[in-house]
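Written out below as C-alpha cells is the structure these notes cover.
A single protein chain has been omitted from the complex, and every remaining protein chain is retained in its original position.
Up next is chain A:
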Amino acid sequence: MKLLKLTERLGLVSYRNQAKSEIKPHIVVDTDICNSTCPHKCTTYVCPANCYTMDEEGTVHFQVEDCIECGTCMYACDQGAVDWNYPDPEIGRGVTWNFG
C-alpha cells in the first residue's frame, strides 16, 4: 500500500477549536534555548507531528497547531526549553481521537 507522508497522516487527525483564531498554545517553547545552547535540537526530528522545524539556516521554530499531545517533546528536551501542558478545552486547540 502507498506509504503516507506526515502531512497526509496529520490530515487524518481531528482537532477541536480548529477554526478558532484566538486559541492559546498549550506548549510554550523557548526557542532561544534551542537556537543557542542546545547541542542536538532533537525535537526537530523526534516529534511525531513535526511541530518543531528547522529552517535552512538551522534555526528551530515551533508551531503548536499540529500537536497531538503525545508528550514526546516534554521528555525529549533535556535543555529546559519546553513548557508542556494539556490544551484547555475551551481556549486551546486539542486532539480528539476517532479510534485511539
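As a working rule, a residue touches a chain if its C-beta (ideal position, glycine included) is under 8 Å from a C-beta of that chain, and two chains touch if they have at least 3 such contacts; residues count from 1.
Please note the rule applied: contacts and distances are computed from a predicted model.
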Protein name (UniProt record) of the chain left out of view, among "Alpha-ketoacid dehydrogenase subunit beta", "Paraquat-inducible protein A", "FAD-dependent oxidoreductase" or "3-oxoacyl-[acyl-carrier-protein] synthase 2": "FAD-dependent oxidoreductase"
Contact with the hidden chain only, please: which chain A residues? 1, 3-4, 6, 9-10, 12-13, 16, 40, 42, 45-46, 48-50, 68-72, 74-76, 78, 80, 84-90, 94-100
